[in-house]
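Have a look at the structure that comes next, please.
Here the complex is missing a single protein chain, while all its other protein chains stay put.
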Amino acid sequence: MSFEWIQIPYALLTLLIVFVYGVFMTTIIRKMGARAGGRYGIRLYQTFVDLAKNYALRSHISHGIMFYLGPVFRLTGGVGLILFVPTIYGSVMHQNFAFAGDLVLALYFVFFGTLGMALGAGESGHPYSAVGITRGLSQMTAAELPFVLAVFAVSLQYQTLSITEIVAAQQGGFLSWTLFTNPIAVVAAMIGFLGTMMRSPFDVFLAPQEIPIGPPTEFHSAYLALMQTNRILFPIAKIVIYMNLFFGGATNWPVFFLKVFLIYLVSALVGVVFPRFRVEQSIRFFLIWGLPLGILSILIV
Amino acid sequence: MITIAMTTGFVLILIGLYGALTNTNILRMIVSFTIASTGVNVVLVSVGYMPGRTAPILDDAVPVGSATTSIIDPIPQALVLTAIVIGLGVTALMLAYAYRLFRIRQTLDISKIVELKW
Amino acid sequence: MVSAIFIIVVGLGAAFALGLLKDSWRNGAFALTMAALAVMSWISISWLGALASGAAQPTDILTAGVQPPFAINLRVGLAEAGLLSVITLTGLLSALYLRDALMQQGRRSMAVLLIAIMALSGIVLTRDIFNLFVFFELMVISTGGLVLLSDDERAIGAGFKYLVVTQVISILLLVGIIFTYHAQGSLNIDDFAAQPLAAKGAGLAFFLLLMALVLELKPFPANGWALDIYESAHPGFSAIFSAASGTAAVYAADKVLATGGAEWLPLATFIGLFTFLASNILALRQDNDRRLLGYSSVAQIGLVLAVIGQRDILGDQFLYIAGGILIAHAVAKAGLFWISGVITRRELTAWTVLRLNPPLVVAFATFLAMLIGLPPFPGFYAKWELAHHLVAEGRVAVLVLILIGALIEAGYLFRWFGLAIKREAPVARPKYAPGKVLVIYAAALLGWYAGYRWGALSQYDNLLQAMPLMVALGFLLIEGLPARIKNVIAIAALCVWFWLSYGSFDPLQMIFGVIFMIGGAVIFLASFHETGRRLGFYPPAMLMYAGLAMLIVAESSFAFFAAWEVLTIGSYFLILRGKKSEPHALSYLMFSLGGAFAILLGFALAAGGTAPLAIADLAQVTGAVAPWVFVLLAIGFMTKTAAIGLHIWLPGAHAEAEADVSPMVSGVLLKAGLYGMFLLLMTMGRQHLFGVDLTYVLLWIGALSALLGNLMAIFQEDAKRLLAYSSIGQMGYALFGLAMMNHLGWLMALMFVINHYVYKSLLFLSVGGVAKRTGTRDMYRMGGLIKLMPLSFIAVLIGIITMSGVPPLSGFGGRWIFYNAIMTADARLPMVLVFLSGPIAFLYLFRLIHTIFLGQLKDEHRQLKDAPFWILLPQMIYVAFLLGFAVLPGMALRRVDAYIGEHFTEQGLSWEGLTITSEFGYWSPVQIMIVIGTIFTLLFLLLLALNHKAQWVKQFNIVYAAERPFRPETTHFAWNFFAPYRRALGFLLAPLVTRFWGAITNALHETAEFTRKLYTGNGQTYAVHVLVFVVVLYLVAGGIS
Amino acid sequence: MKDEKYTPLPRRPIGLDREELKKRTVTAPDGQTFEVDPIRDYYCQDAPKAHQRSYIKIVEDFFNWCRAESLWILGYGTGCGAIEMRPLMTPRFDAYRYGIQWRPTPRQANLLMISGYLSVKTLKRAIRSYEQMQNPKYVVGLGSCTINGGMYWDSYNTIKKLDEYLPVDLYIAGCMPRPEALLAGFEDLKKIIKAGGGEGANKYAENFEWYKANQKSVIKDWDMPDYNW
Partner (left out) sequence: MIRKFASVVLLLILGYAFYSLVAGFVPDGELNRSAAYYAENTARETGAQNIVTAIIVTYRGLDTLGEVTVLFLTAAIVAQVLSHSRAPAGTRGSGFLPAGELLETGTRLLVPLILLFGVYVFVNGHLTPGGGFQGGAILASAMLLLLLADPMRRFSHRLIAKVESISGLTYVALGVMGLVLAGGFLDNRILPLGQFGALFSAGAIPLIYSLIGLKVGAEFSSMLESLEETEDR
C-alpha cells in the first residue's frame, strides 16, 4: 500500500459519510435515552442545529494558545483516528490512510486528542477542568487496560498487527469473527469500551453540576463546536476499530451502519440502566472485571 | 621440681590476674600485675631448668669443653632478665599514671574512670 | 646503601642525644628529632626503591657477628622496606604535625616519639621472637608516653587502660614465647617454619603467642582500650598509632603466622573478618570523629588480618594485596587523623569547616576513597586481586563477608563526608597551622603516588595513566579558573575524546558513546549559565564522564570494573552537590557500591581465577557458576538502572541534584547500567538457575519497575521527583525489552536508550530551569507559567508527547517496536504489567505540564522570565532532535538493527523507503507526520477563521458558579492531583522496599547500639574482654594441646 | 437605540475593599518586590463590544433560526420560579423536543432565565453569569417580580425592574407562570430571535455605562471588575 493523491478525496468522502452517520447516531442514541426516560427526546436535526449555532456564535474569549489549540488537538485526534483505520474492508475508496501505520498507531493515536484537550482545558485555569481531567485520565487509563490486552490477544491470535489483515482473517461467515473465536477477549474489550464512551456509569468526570461538565467547562462557541464534532466522530472511529478487530469488519456501508449502530447501542443500553460510578469505583471495576479477562484472553491465545 | 616451679609460676599468674580483674583499686591492680609478671618470670626460668645441671658460667667448675653437658639452658635466664626489667619499666609507668589519675580524678577506682566509652 | 640497622641506631642515638640538650633548647631538640626521622625515612625509602627496582636483594642484618638463630638478626625485604617507609614517614610527618605539642612538652616527649618509631621499625625488622617482644614493649611504653601529648585529660585514663591490657597481653606473649622456645630450641622466627609446631605438641604455646600478637591488632571485642586512645589521644599520635603501630603489629602477626603453617590461617581469617564486620557495624553509631576513625582503623587492620589468613592461596600476590590494603589504610587513616587535628570540635558535623578550605576537602575525599578501595588507589587493585584469588580457591564466603564489611564502612565514611559537605558550615575561615595542613597535603599526595605505583605494578593498565581519568583529575588543577572557561574545556574534552575514539566503535558502542560524550557535552551547555568558579563541580562531573568513556572502551573485566567505580564515585560527588541531597547521595553510593561489589564478585566468579578476563569471554563461562555470574552482574547493573527493589536511591538523588546535574545523572548515567545489561545479555545470553530462566526473572523485574515506577511518579508533588520516578519506569521498559531476548526487544531497548536520554535530559533541564526561576520544585506552588516561560513549555510539551509514546513523535517508535517485539515473546504475564504502566505514564506526564505551566499563575511568579538562555539552548537542541528523530528514526536505528541482527536469527525490521516494516506490522513515520500535520493545520485554520477575534482574558475570567475565585493559590487544582487513583491503587504504593532496606539499616544500627554497650569504659572490663577473647577462641579451637 | 432613558446616573464611589482584591506587595523568588493589583492583574479590563450581524441577510436568518431552535438555558434559579422550570425537563413537558436544553456553565448557555424576584445579592451573581455568556444571549424574566417588583415592590432588598440592570428580551407574566406558560414564552422568544430581535447583548454593550451605573447604584459592595469576561 502506498500513497496516491486520489486517496485524499476518497478519505474526505469517508469522513463525510462517517460524520453524517455520526450525527445521526448521536441523535438516535440521545433519543433512545429520552425514550427510556419516557420523554419524546430531541428532534432529529437537533444535533446539526446545535453545532451550527455554536459555530455561529458572535463573541469568543480565549485563555491562551493552548486553550486555542486544545479543541484542534481534540478533533485532529478524532479525524486522524478515522483516517488511520480502514473503514470498509476490501474497498479501495475507504482504506483511508491506513498505510501509514498499523494497529499500534491507532491504539496510541487515541491519546493524541485526549492530551491536547486536557492541555487546552488546563490552560483555562479552571479548577473544575483540572478536576474533570484528573477523573477522566484516571478512569481512562484503567479502562484502556482490558482493551489493550484484548487487542493484543487478537493480534497474537492472528499473528499480525495490521488491521486489514485482522479483518481479512475474520471473513467467511460470522462464526469466524473474533467474537466467536475469542469471546473472552471480546468481553474484555467491551468492558474497556464502556469506559471510553463517556457514558454512564463511567461519566463522572463530566459531572454537570458538581464541576460544571468538567474539562470543557470554559469552552464555548467554535471551540465547543469543534469538540462536539469530535464527540460525533470519535465514538464512530473507536467503534470502527472494535468492529474491525472483533466483529468481522464491514465490507460495505450497510453492514458498517448496522454494526456500528449495534456496538454503539451496547454502551447506550448500559448507560441508561446503570447509575454513575465514582472514579475509584470505576478503576476498581476495570481492574477487577476487565483486567483478569484481558489477562485470560492473552494467556489462552 | 620443674613441675612444681612451673605450677607455682602459673598459679601466681592466675592469682595475679584474678586480683587484677576483681580489684577496682588501681594500686591493687598494679600489685596484682606485679604478682602475675613474677609468675611469668618463674615460668620462664623453670622452662630453662634442667635437673642435675649447674649455672651457665664457665668457671673452674665448668670447663669449656664439658659445658654442653653440665650447664642448664642459659637462654631463659637471659630472657628473664629482660622480662624483669621490662616489667619493672611498665610497673613504674603504671604507677606514674596512677598518680596522675589520682591527681586528676581524685579517685583510684578504675570503674569510675569511664568517661570514654561506647 | 645504608644498612637498615641505622634506622634503629639513628632513632636510639638521637633519643639518647636529646638528653644532652638543655631543656630550653627546644628548637634544637626538635630539629634533631626531625633530622633523625628524616634520616630514618630516607634509609627506608632508599631500601624500598632499591628493592623494588631490583637494585638490591633482600638482606639479612646480623648482629653480634653471629649467624642466626644464635644471635638476633634483622631482615629487610620488599615488604619490610615498604612498611618501614610507611612507619618512618608517618613518624616524620606526625612529628612535624605534632610540633607544637612536642615543643611544649620538651625533649623527653621527642625522645619518646623517636623511640616509638624506632620500636615500630624494630618490630618490622626483627626476626627474633623475643626481640619482637622487646620492641613490642617499647612500643607499648612509648605509646603510654605519647598518649600524654594530648590536651585531653581523659587520655590519661585511656593510657592506663591500655597499660592494663598490655600487661595481660605480655603475660600471654611471654608464656607463649618461652614454650615455643622450648619446643623449637630457637627463638628465631625463621626456624619455626622449619619444624611445624604441632609436631612437638606446642600448639598451645603457639596459640598463646599468636593470640598475644593478634590482641595487639585490637580485635573485636577485645579492643575497647584502643578506641579510647583513638578518641582521646592527640590526633598526631593517633595517626602513628593507627598507621604505624597498626602496620607494625600486623606485620608481626604475619611473620609469626607465616611460620605456623596453613592450619592457623582460618583462625586469623575468622578473627580478621569478625573484627572487620563488627567494627564497621559499630562505627555506624559513632558521632565522635576520632572514635569513628578508631573503629575504622580496627576494622581495616581486621581486614588485613583476614587477608593474611588467605596467604596460603595468594601466592606471590600476597604482598601486593595485603600491602595495598595496608598502605591505603595507613596513608588514609593518618591523613584523616591529621585532618581531625585541625578541627576544633569532635562531632562529625564539625568537619563542615573543611569546606572553607577546598583543597582539604579533596584530601578528605582522597583518604575516604583510599580506605574504601576505590580506584585509582592501591586498595582498589588489592581488592580486585583478592577477589579473584578468593573465588579461584572457592572462598567465596570470605569474599562476600569482606565486601559486606566494606560496604558498611563505605556507608559510615561517606555519610560523614556528606555531613561535612552538606551541613551548615561556619562562616569564618579558621587559621590552620601551615605545618599541619602541609602534612595533610603530603599524605594525600603520597596516597596518589601509592595509587600510581600500585597501578604500575598491576598486571593491568595503570588507571592513573588512562587518558580520561587524567583529564578529569586535571580539572582539579584548574579548579581556580572561572566556571565558563572550565565548561568550554569540559565540552572540548568530551568532544575530542569522542572524536579520538569513535573510529573503533561498533554500532552499539556508538550509540552509547554518542549519548555519553556528545550527549554529555550538550548537557554541559546548560552549565554555562553558572557564573563564578563553581568549585567542586567539574572534577566530579568529568570523573563521571571519564568513567563512562572508559566503560565504553573497556575490553577486559578489570577495565570495565574500574570504569564502573570511577563513574560511580564521580557521580556520587556530583549528586552530593544538590541542596538537600545528603541522604540521597549516600543511598545512591551505597546501592552503587553494593552493585559494584556484586559486579566484582560476578567477574571474579566468571574469571575463575584466570584474570584478566575479556568481556567477550563471558560467553565462555559455563557450568554451575554461569547463572550466578549472570545474577551478580545483573544485580550490579540493575542498581544503576534502579530496577524495582534497588531503586530507592534514585528519586532523591535525581530530584535534589542541581539543574544541570539531574540530566547528567538521569539522562546519561542510567545508561551505564543498560550498557552493562547489553553486554551481559549479549555475551551470556539466557541462563538458568534452579530451572528458572533468568531472563524471565529480568522480564518481571523490568515490568514491575515500569509499573511501580510510573505509579509512584503520579503521586509526586515534586516535579523532579516525578521525573525521577518516571526514570525508574522507563528503565524498567528498557530492561523489559532487553530481557525479551529477541531482536526487536533489543531494538526497543536501544530506542529507549536514545529517547530516554533526550527527553529525560530535556525535561529535567526545563523543570530545572523552572525550579530555578520559581525557587521551588513543588508543582502545586507553580502554575500558569506558560505565558511567562513559553520556551520551557514547548520543551516540556514535546518531551511529554515523546515520552508518552503518542504519535507522531519518536516515543511512538519505541511503543511500536515494543508491540512487535512482544508478538514473539513467550512471557505474557509480565507484559500485562507493562501494558498497565503505559497509560499510567500518561497521568504523571500530564500532571507535570498541567500543574506547572497551566492553571493559575501565582502572585510571586507574575514577573518571572523564561529560563536562562544557556539552560534553554540544549532544550531547543533536544526539541529539534526529537522532531528529526520522529521523522527519521532510521538515522540511528538502522545500523543498530543490522548489528543486533548478528546476534539473533530472527528477522529484524525492513527499512524500505519511508515505511518501516516488521514481520507483523508497519509504520511510516513520515506519512504519519504529514497526515497529522495536515489535519491539524486545516482545523487550526478553521478555528482561526471563526475565532480570530477572540477576546483574550486573564486568569480569573473563568466561570465560577456565578462567584469569583478567591486567590490563585486556592484556585489552582494541583495538590494530590490524582486522588481517585490513590484511593483505588494506593495500596500498591506501600513503601515495602524502603521498609525492607530501612529495616536492614535499622537492624545494623540497633546491633551497633546494642553491641557498643560492651565498651563500658572500664579498663578492667577491657582486660576481661581480652581474656574472654583468648578463652573463647581457645574453646572454639577445641582446646589446642 | 440610544435615547434619554439610558443617560447614565452619576457614579457612586465604589470601594473594592475586599481583602483578596486589595493591592499587595509580593516578593518574587529572586527577591525583588512588586505590586499586584488583583483587579488589574487577574481580570480582563476591556469593555464589552457590540457585535455586527452577518452582512448577508440569508446567513443571518439561518443563524438566527439555529439560535432560536437551539436554546441553551443556564441552569440558574433565583426565586420561586426555579421550581417551575424543572418540570420542563420531565416527560410531561419535555422542553427538549423544542430544542431547549440546560447547560451548567454560562459559557455554553445562551439564555439566562431570571426565575422570579431578584435580591440585590443575587443580582450580582446574575450579572456575572450574564456577562460570562457569549453573544448573542437572551434574558427572560419570569413573573411579576422581575417586571415591577411584584409583591416585593417595597422590599429593601429586591430589585424592582430587571430591565434596568440587564437587557431583558422577554417577560413571562404570572406569579408564578406555570410550565405551560414558560413553553409558550419560549416559543415567543424564538419568534423574536428569528425576527432578528434578540440583540440584548449588543444593547448591553452599547449602553454599558448606563447598566453599570444602575447596577452599582443598588449593589453597594461591588467587588468585581466592571465587566466579567
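Lettered A, B, C and D in written order, each chain numbered from 1.
By our rule, a residue touches a chain if its C-beta (ideal position, glycine included) is under 8 Å from a C-beta of that chain, and two chains touch if they have at least 3 such contacts.
Model, not experiment: these values are computed from the prediction.
Of the chains on view, those touched by the hidden chain across the whole complex are B, C.
Listed here are the chain B residues that touch the chain not shown: 2-3, 6-7, 10, 13-14, 17-18, 21-22, 47, 49-51, 55-59, 64, 67-69, 71, 73-75, 77-78, 81-82, 85-86, 88-90, 92-93, 95-97, 99-100, 103-104. Residues of chain C in contact with the chain left out of this view: 3, 5-6, 8-9, 12-13, 15-20, 61-66, 69-72, 74, 105-106, 108-109, 111-112, 115, 118-119, 122, 126, 128, 130-131, 134-135, 137-138, 141-142, 144-145, 148, 175, 179, 182, 184-187, 201, 204-205, 208, 1020, 1024, 1027-1028, 1030-1031, 1034-1035, 1039, 1041.
As a convention for this text, only the chains that are shown with their structure count from here on.
Each chain gets a centre from the mean of its Cα atoms; for chain C and chain D, those two points are 70 Å apart.
Centre-to-centre, using mean CA coordinates, chain B is 112 Å away from chain D.
Taking the mean of the C-alpha atoms as each chain's centre, chain A and chain D sit 36 Å apart. The residues of chain C that reach two or more other chains are 951-953, 955-957, 959, listed in rising order. Shared interface positions of chain D, i.e. residues touching 2 or more other chains, are given as 105, 107, 229.
Interface residues of chain C, counted against chain D in their complex, comprise 773-776, 859-864, 951-957, 959, 962-968. Within the complex formed with chain C, the chain A residues making contact are 3, 55, 59-66, 68-69, 71-73, 75-76, 79-80, 83-84, 97, 99-105, 108-109, 111-112, 115, 118-119, 122-127, 130-131, 133-135, 137-142, 144-145, 148-149, 152, 155-156, 159-162, 212, 217-218, 221-223, 225-226, 278-280, 283-284, 287, 291, 294-295, 298-299.
The part of chain C that touches chain A in the complex is made up of residues 784, 786-787, 797, 801, 804-807, 812, 815-816, 819-820, 822-823, 828-829, 831-832, 835-836, 838-840, 842-843, 846, 849-850, 854-857, 915, 918, 920-924, 927-928, 931-932, 935-936, 939-940, 942-943, 946-947, 949-953, 955-961, 971-974, 977-981, 983-985.
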